[in-house]
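Only one protein chain is missing from this complex, and each of the others stays in its spot.
Our next item is subunit A:
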Amino acid sequence: MAKVKIFVTLRESVLDPQGSAVQGSLAKMGYNEVTDVRIGKYLEVQIGDTERNIDELVKEMCEKLLTNTVIEDYRYEVEEAN
C-alpha cells in the first residue's frame, strides 16, 4: 500500500495565462513582491498491493495518461503506508 502525491506543472517554456491572471490580481491587491505565478495540478493516487516497482508504475501512468509531456512536467512523492 502506498499513497503517491503527483505534482503536474506546465513546462517552463509554456505560457500560463491563468498564472499570469492570478499574478495580476495579487499585484492589484498590493502584493507587488510576487514576480510570477504558475498553476499546476495535484493528484493523490492510492496504490494497493502490487508486485510492480512503484516508481516504474507511477512513471508509466504519468506518461501514458496523467500528464502530457509535450506541455507538462511532473514530480511525485511516495508515502508508504504502514
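Here is the rule we go by: a residue touches a chain if its C-beta (ideal position, glycine included) is under 8 Å from a C-beta of that chain, and two chains touch if they have at least 3 such contacts; residues count from 1.
In this text, contacts and distances are computed from a predicted model.
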item	value
Complex member absent from the view - protein name from UniProt, among "Oligopeptide/dipeptide transporter, C-terminal region", "Molybdopterin-binding protein", "Fe-S cluster assembly protein SufD" or "Phosphoribosylformylglycinamidine synthase subunit PurQ"	"Phosphoribosylformylglycinamidine synthase subunit PurQ"
Given A:P17, A:G30 or A:G48, the one touching the chain that is not displayed	A:P17
Residues in subunit A touching the chain absent from view	13-15, 17-18, 21, 65-66, 68, 70-71
